[in-house]
Each structure stands twice: as C-alpha cells, then as structure tokens.
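To start, I am sharing the structure in question, which I have written as structure tokens.
Of the protein chains in this complex, one is absent; all others appear in place.
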Amino acid sequence: MRRDRSTAIVSLAAIGITFLVLWLLHSFGGYYIERIVIGIGINLILVISLNLANGFTGLFSLGHIGFMAIGAYASAILTLPLSLKSTNLPDLPVFLSKIQMPFLPAVLVGGLIAMVVALLIGLSLMRLTGPYISVATMGFLVIVQVVLTNWDSMTRGARTFAGVPEYTNVWNVWIWAILVLYIVWRIKFSSFGRKMMAARDNEIAARSLGINVMASRLLAFCISAFFTGVAGALWAHFITAFSPKSFYFSQTFSVVTMLVVGGLGSLSGSVVGVMLITILSEILRNAERGFSIGPLVIPEVYGASQVIMAVLFVLFIVFRPRGLFGDAELDVRRFFKKEKEVSG
Amino acid sequence: MKKTVLFLAAILVIFLVSCGGSGSKNIKLGMLYNMTGSQASLDGPSSNGAKLAAKEINAAGGVLGKQLELVSYDGKSDAETIGKAAAQLVEKDKVVAMFGFSDSDMVMAAAPIAAKAKIVFITSGATSPKLPSQVPDYLFLSCFGDNVQAAAAAEYSWNTLNAKSAYLLIDKGMEYTLLLGKYFQERFTELGGSVVLEDTYQTGDKDFSAQITKLKALKPAPDMLFISSGPDDIGTIVKQVRDAGITSPIFGGDGYDTPLLMEIAGKGANNVYYTTHSLMDKNAGSPEVQKFIAAYEAEYNTAPENAFAGLGYDTVYLLADAIKRANSADPKKIREALQTTKDLPGVTGSITFEPGSPIPQKGVAIIEIQDDALKLAAEVVPEKVPAP
Partner (left out) sequence: MPVDMSQSSHVLLEVKNLSKSFRGLMALQNYNVQLTEGEILGIIGPNGAGKSTVFNLLTGHLNLTKGSIVFRNIDITHAAPEEIAGLGIGRTFQNIRLFGSMSCIGNVIAAMQMKERQSLLGAILNLSHFREQEKRFAMQARTLLALFNLQEHADSPALSLSYGDQRRLEIVRAVALKPRLLLLDEPTAGMNPHESAEVINLIKRIHDEYHLTIIIIEHNMPLVMKVCSRLQVLNYGEIIAEGKPENVRNDPRVIESYLGRVG
C-alpha cells in the first residue's frame, strides 16, 4: 500500500514538473526551443513504442517508420481543408473528398490504420526470428514507400503533400508522449510485459509455461504500431509538408539510434536516449557553423555534427552495447535515498 | 546512474548557453542550403555562389552603407532540422529575408516559418510553379518555373527542331519530373504536336529495356524523345537508349545539367538538348557568365559545378537590389520592392517580377550537345506558358 502510494506520488510529481518545465520553455524559450521540445515529444512516442516492439519482444523491427508514414498520411488526408482537397487531391474517393475531420479523431484513425496493417503483416511476420524479422520488416518499409509513391490519388505520389493544418503543439504532443510512456510502462509491469520478455529471453521455456509467444508478440507489435501511427500523425501536423521519402531509412536510423543508446527494454533509457541525442546533435549542429574561443577560431565544417554523432554512436555501441540502462529502469526513490546517504 | 544524470545536466547547460543571440549592425540574410545529404550536390554550389555575390557586394561598399551578412545553417536534407534552422534565423539571428534550397519539400519546411515572421523566402533552385501558392505573399522563385522551361522546350522543339511527334518518358518518383513532363505535353500538343507514347519509370531504376522495347516498336518512330528525369538517372537512360540504336533528339529539363550526363552516356550524349538556367561555360557562355566563372574560380579554385551556383549568386544580387530600392532593411519594404524588380541582369538571365506573380519572367537557356561539347543553342522566352 505505502509503496503504491509513493509510486503514484512520484509519478504525479514527475508529470507536474514536466509540464511546469514545458510551460517555462513555452513561455520564455521562443519558437526555436518550442520546435525542439515538440520534436523531442514526437521522438519520445516513436522510441517508446519501438521499444515496446523491439526491446520487449526482442524482434528487431526496422519497418516501424512505415507505420509512422501510414499515420501521417491518413491523418493528413482526413484533416486537409476541403478547398485544398479539390486542388491538391482531385482524385480522392468521394467519401474522403467530402470530409474534414478534427485533429484528435484523425490522429486516432491514423493510429488505428497503422495497427490494422500491423495485425495483417504481423500474423505472418511474427513467426520469424532474429535477423529474418529485421529484413522482413525492412521489406515492409520499402513496400510502404512504393505504395505511397504510386498511390497518386491519395498521397500525391512522390510529390510534396503540403497544406496539412499545423495542429501539433507542445501540449498535445506531450500529453500523448506521457500517455504512451505511462501505458507502455504499465504493460511492462503486467503479465503482458512479462510474457513478451519471457518469450524474448527464452522462447522454448516460455512456451513450456503456457505462454502463447505468437499472441504476445503480435500484441506488442500492434500496440506499438498504433502509437507509431499516432506519432506519425502528430509529426505530419508539425512539419505540415512532406513526401514519402520523409519516412525512410534516415528517419529509421535516427529512431533506432535513440532506442539503442537508451537501452533495449528500458523506458527510462528511451527517455534519456531521446533527450541526449536531440540535445547533443543540436549543440553539434550549432557548433559546426564555426565559433571562436578567444583567439582560437574554428571555421565552419558542415556535416561534422553527423560524423561526430556517428563516431560517438559506434564508440557507444562498442563500450556499452546494452545502452545506458540495459533493460533496467531508473528508480527515482532509490536515487533520492542514495543522495541522502551521500550528503548525510 | 547519478553520473549519467550529472552528465545530462552539463550537456543541457552547454546547450542553453550556446543558444544566446548575437547582435550586429550588418544587414542579415538567412541562407538555408543542404550542405550534406541527398541535396548537397545542388545546394553546395548554390551556397558558394551566394557567398561570392555577398563578398562582391560588400567589397563594393555593401548595401545602404552596411555590409551584407549571410547567416547560414546546414539543412541536412532533413525537414525537422530545416524547421529548427529557420526558427533560429527568425528568432536568434533576426534576419530580414531568407533564401535557399533547390527542392520543394525543403522549401516547404522553411518558407512557412519565414512567412509566419513576415519575412520573404526566395528559393533559388526549386522550380515548381505550384510552390508559391502554398505560402502566399512570402514565397518567391528567383529561378524560372518548370512550366516556363517546359514551354520553352516545347516551342524550341516545334519551331527549330521541327518535331511533330514526341515520345514522353517520365520519372514518377519526383514532383519535378512529373510536372515538367505534364507541362511539356500541354504546350507541345497546344502547338499541334502529338505525344505518341507516354511511359514512366521510378527514380533510381537501372534497367530501361522494357521502356526501350516499347519505344522501338513505335511505327513510325517519333521525331523526338522528351525524357523528364532527374540528374541521377539521365546518364544511364541516354546511354541505354543510344545503345539500342535510337539516334533521335532527346530533350529534357535542368535535371540534365550535370557532368554525369556526358560522363556516363559518352558519345551517346550527342544530339541531346535541355533547358537550363544558363550555360556555365568559360568560352561559350554570355559575358556575365564568363565574368562569374572567372570570379568563382578565383574564389574556390574550381569552375562552377552547375547552374545552381549561378542561381545562388543571382539570388543574393536580387535581394541586394530590393533592399537598395526599398532604401530600407525592413522586411515588409523588402518584400514590396522585390515584387517590383525589373530587368535585373544576372548570370542566369535577367529577372522581372510581374505584379502579383512570385515567379519571375526569365529567359530559358537551351543547351545542345554536339561533337561532345555543350553549346548554347538559343535563349527562349516562351510565348505562352501553361498555368501552374
């Protein structure tokens, strides 16, 4: 009972502090900081849901950005103002050309479509293991890419899909991010999470304990696809103009990097991974434009930030292959307790 | 674990410190190009050209007695990064105008942010005529639109090459190639020509034998081929078409303006025509171009890589001219002056904005490859241009 209550208090306090910080950044940080904060929120959703699929079940999907694309396009099509629909998407099926949905339902539909697709492909993909699943999911990513570039009437093909209403803001993104973190956290510490992780650690033993490995993987894959679709929709209403190639390997790489740095299976790790990589690459991106320390002048070297990040990533993987956190979680209470011991 | 937390805190502090603004008395222009990533081969030369122009202008006393300062960030060919960089230009660097990019996606990631701050964004190389309507009032092209270059190609084919029938091959993978093909077809059929077969491929395809078989089956053979392709594929296509024994003229847009065309297609590149911004040739180019090339070589020890260098260069002169005529570095006055630009000479043709049109009236250079060399075949201002 005491433990329950203290966990609840710590969680609520953390959420309160998060929103206080968001409010401060929103009020005093300006537009640039706001864009970073929104970007972090969206990446949190992407990385946490990828963790649910990849970290918990051990099946390393490289196709998740395909779900992001599905969510983005679905929500963009559903919310596009009717005037723009007639000019930008003249060949839309009638039932779509006449509707303009509000933000929330469109985001939910985007997530649901991604989830249904995940269910359909998951029924066959979830039987695979190891590298096969990575290759097969990457195949899915390629298929999504091809479908998006060829389905002109829905997506404008390879052309820029512009005019998506800019609905995304700090608040709706972060409410989603915290919701996703909370839900995936609850899944991790329930029978569902244990089944996923048991099957990851030893499939044969898991089956000998009555665990339906296929079903638990499918559950992880589908929930994960739903949230990835949601993140895609939020991203669409943040960037407002994109094309299929926005959802391809470089986006995949960016999300996978954040996940691996944080640690597969650790949600605390995902949060730290996203923040760390975002902020570090922002610092480097600004630094590569050249700067001076006293008499020392460093000239601009474009691309240096990517190279440094890549080298750091490689070193990180070599020296800390299980990421910052492995699959453990940061225990705030333990952290404070130690603090007291040290200071007292 | 505690070390991790402290480490993160330290990073955060560095970050917040590095966010501080900087003040100066220069006139600041925001320059956004993708110095890395898929767009670098077009954007790199543009950036060099722009810097060269700023240097020349400053050496000649600057604008309104002040120096021009180009504040630049690398867009990294990534929409999220571009959004952040544009926000920094507006907020931290307080630029009075922005320019850059050669691709619609990239432009659309930055221009709305400039517009929100009531600052113009001029794209030096994205030629989609549909672009400005997406960001009304604030998005201008300093290059011609694809409808203009396609119309020029159609008129030149009809009038000079005497082509009555054309075969059309379009890369479905790019907005640019799709629109270019469509505009060509529209203008060519309007003139009385006919498109006998329309075929497609996908960016990055390596084998065109299926398309070529269909093309060869055409009886009678079409007078010309209009192949709407980007820079990465055109060399391969021309080579395979020529290897199949087809010698008809091949026509295309500024996607052909890459050394790759002649490197890959070799002799096959002869009898190829394309529209572009200008002929970047030391000997065959116009006097402005020759002067530009000399200056560029002196600055960078290399000839301009392609016409995009000239576009970046002209864009800075375009902005400098507008600021001069506005007699102010106020973003609103700059925008008004920009709209009234008239006959401003440039490396890529002289620029005039008609009232209400964010796309300039510009001459189109028709390049012809014969005897393994580029020649300026004509400068065409099309009589009629298809609607965007």
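Annotations
Each chain gets a letter, A and B, in the order it is written, and its residues are counted from 1.
The working rule: a residue touches a chain if its C-beta (ideal position, glycine included) is under 8 Å from a C-beta of that chain, and two chains touch if they have at least 3 such contacts.
Everything numeric in this text was worked out from a predicted model, so none of it was measured.
Taking the full assembly into account, the omitted chain touches A. Of the candidate positions A:I187, A:I239, A:V260 or A:I279, contact with the unshown chain belongs to A:I187.
When the whole complex is considered, the residue among A:L104, A:I143 or A:L209 that touches the unshown chain is A:L209.
Within the set A:A198, A:V256 or A:L324, the residue that contacts the chain not displayed is A:A198. Counting the whole complex, the residues of chain A in touch with the unshown chain are 4, 183, 186-187, 189-192, 194-195, 197-198, 201-202, 204-213, 219, 265, 326-327.
Definition applied: only the chains that are shown with their structure count from here on.
Between the CA-based centres of chain A and chain B the separation comes to 34 Å, rounded to the whole angstrom.
Residue ranges on chain A touching chain B, taken from their complex, read 30-36, 39, 149-150, 156-160, 162-163, 166, 239-243, 245-246, 250, 272, 275-276, 279-280, 282-283, 285-289, 300, 302-303, 305-306, 324, 330, 335, 338-339. Chain B meets chain A in the complex at residues 1-2, 4-5, 8, 11-12, 14-15, 18-19, 35-37, 72-74, 76, 78-81, 83-84, 87-88, 90-92, 104-105, 108-109, 112-113, 134, 172-175, 178-179, 202-203.
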